[in-house]
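Here we show just some of the chains, and they stay where they sit in the whole.
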Amino acid sequence: MAKTEPGRFFEDFRFGETLVHATPRTVSEADAALYLALTGTRFAVNSADPFAQSLGLKRAPLDDVLAFNIVFGKTVPDVSVNAVANLGYAAGIFGVPLFSGDTVTARSEVIGLRENSNRQTGTVYVRSRGVNQRGETLIDYVRWVMVRKRDSAADAPAPSVPKLPEAVAPADLVVPAGLDLARYDRVLAGSRHGWSDFAVGDRIDHVDGMTIEEAEHAMATRLYQNTAKVHFNRHSESKGRFGKRLIYGGHIISLARALSFNGLGNALRIAALNGGRHVAPCFAGDTIYAWTGVLAKAEIAGRGDVGALRLRTVAAKDHPCADFPDKDGDAYHAAVVLDLDYWVLMPR
Amino acid sequence: MAKTEPGRFFEDFRFGETLVHATPRTVSEADAALYLALTGTRFAVNSADPFAQSLGLKRAPLDDVLAFNIVFGKTVPDVSVNAVANLGYAAGIFGVPLFSGDTVTARSEVIGLRENSNRQTGTVYVRSRGVNQRGETLIDYVRWVMVRKRDSAADAPAPSVPKLPEAVAPADLVVPAGLDLARYDRVLAGSRHGWSDFAVGDRIDHVDGMTIEEAEHAMATRLYQNTAKVHFNRHSESKGRFGKRLIYGGHIISLARALSFNGLGNALRIAALNGGRHVAPCFAGDTIYAWTGVLAKAEIAGRGDVGALRLRTVAAKDHPCADFPDKDGDAYHAAVVLDLDYWVLMPR
């Protein structure tokens, strides 16, 4: 009996099945420190316990993208280890924050399957949910990936594609229990601009750039126990599609979010992931820049202290974003690597 | 009076003396997180407190190879800073697990000395023991190293070579106090295969490969406070034997153990180190692969929940292990870098 796990191929997925992902993980302040060392993030709520406590939280929560990447990592061995491409995200809701000492586990439900016409691959849609040790939802999101078939002649299931919302509705956004921004200190937070200062259509160039080293993205991705081979194996990838290791897309999201501090320093919480596309691959040596557009504003019912902004953050490589590189129809500017649509919470 | 420590040369060692090693260290969850970021290890018992607690442990212990490397590192300034080569290991027993908050100290006893015929070097045998703050043994093992003489004309002690066992006897393996695998969850652990599923002679290709960057091995080796110059100093090593920095052999053991998860995911504890050989040097840019052979199986007296497997894990560089690269007599396949013989504990 073979002892190694080859991972699922397209024909191994069954519509409606639940995949229980392995390797529960207890997170600690070390995850926060490593994440900081790898991204340079500066959001005060994730950096200092007293700041977080002044907002009603028990201590500084881990960065939201870090939490996302840990949950995502758990799904890889069961969902995407044989994937050709990560195609998209939708309907992502951030529930309770992730705190040091919490233990993360994750499950995914197969909510859609569609073989591609070439019969070599198919698209798998999963709804993945990461929970803490109390079973509270940390993150619940849909992603779809193109997965290879083991055998192109194998039968495919009846095609099924889930209906996905264009964006999470403001009424579905979760404000963490106890959060109260009455005492939010914008000086300590490092940014003057709150929810009221932003208007739909605003565009913010985040100015700074961050270069990625091979050791950095590999450390980040291993920290998430993400096992996708393309990120780690120079020997095999040197003969692969790009001739070198590919950077995990979630690390680009981490950097874009960290860069967005300069301009969005009070965007203290990612509340939802409406959609996202890894437009082009990134490699060690690339320098990531980013800009953000404000897509929508929403009040939070019954709350005068906090509002929601729907943002679109675009990351580009080796290209400063003062000219807001964008897409034109379906075609993106050649430098764009990430197009992310999400909701944040911000003091009003 | 010179203030810097040159380290011991061969003629400085005395048979029977005890070396008390410097720099006690209190370990934390940060060691676990850094180790994860540097190796990608996925053993559930080391990853999640609730998983470890379901097995009767107080919380997730640090990885066994991490514990070994921390103890090893302490011995370097006193034993091997002037070593030419690390020749072997034997009789290594893992006692109590190492937990976050524990403080590690180490001592070594000189148990053998033999000058080489060229009078330039000699072999030093030490039994090193790492203990926690309660004096409980974490790891107790023998290693032997070839150490330079300061002065080739210096007198050598009478030759003395210890008798070392070929392997640790199963009766000497330590099952951590309180460990009870009745509730061991193989789904969360990420592997279906327990002790009963393995047979002597089985060979497992661990499939995955992990490339090592200069920053990664140096960070790991500094974390262990290992001071061997060959790992850190590009300037001097560029004029040295290999023209570049050499990767600490213990980091290769770490990677081989982490890779072995794919196939041996339930090998939750290293119980003994029977022997080990660093067959060839590794350098930044190398990609490590590994395979494992099952050498023996042993029951643990009075235990129906846990058994021991004696394993031989062979690591190779830039060579996938589907063909199980091995040795032929005394000669190894050119790609092999590590040949490690050890006992693990596994749920039956």
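As written, the chain order gives the labels A and B, with residue 1 at the start of each chain.
Simple rule for what comes next: contacts are C-beta pairs under 8 Å (C-beta built on N, C-alpha and C of every residue); 3 or more make two chains touch, one makes a residue touch a chain.
No experiment lies behind these values; they were computed from the predicted model shown.
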{"item": "Overall copies of the shared sequence [whole complex; 2 in view]", "value": "3"}
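Throughout what follows, only the chains that are shown with their structure count from here on.
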{"item": "Intercentroid distance (Cα basis), chain B paired with chain A, Å", "value": "36"}
{"item": "Footprint of chain B on chain A - complex, ascending", "value": "1, 3-6, 20, 22-26, 28-31, 33-34, 77, 103, 105, 133, 213-215, 218-220, 222-223, 225, 227, 229, 232-236, 245"}
{"item": "Residue ranges of chain B in contact with chain A within the complex", "value": "28-30, 32-34, 36-40, 42, 44, 47-51, 59-60, 187-191, 193, 197-198, 202, 204-211, 213-216, 262-265, 285, 287, 318, 320"}
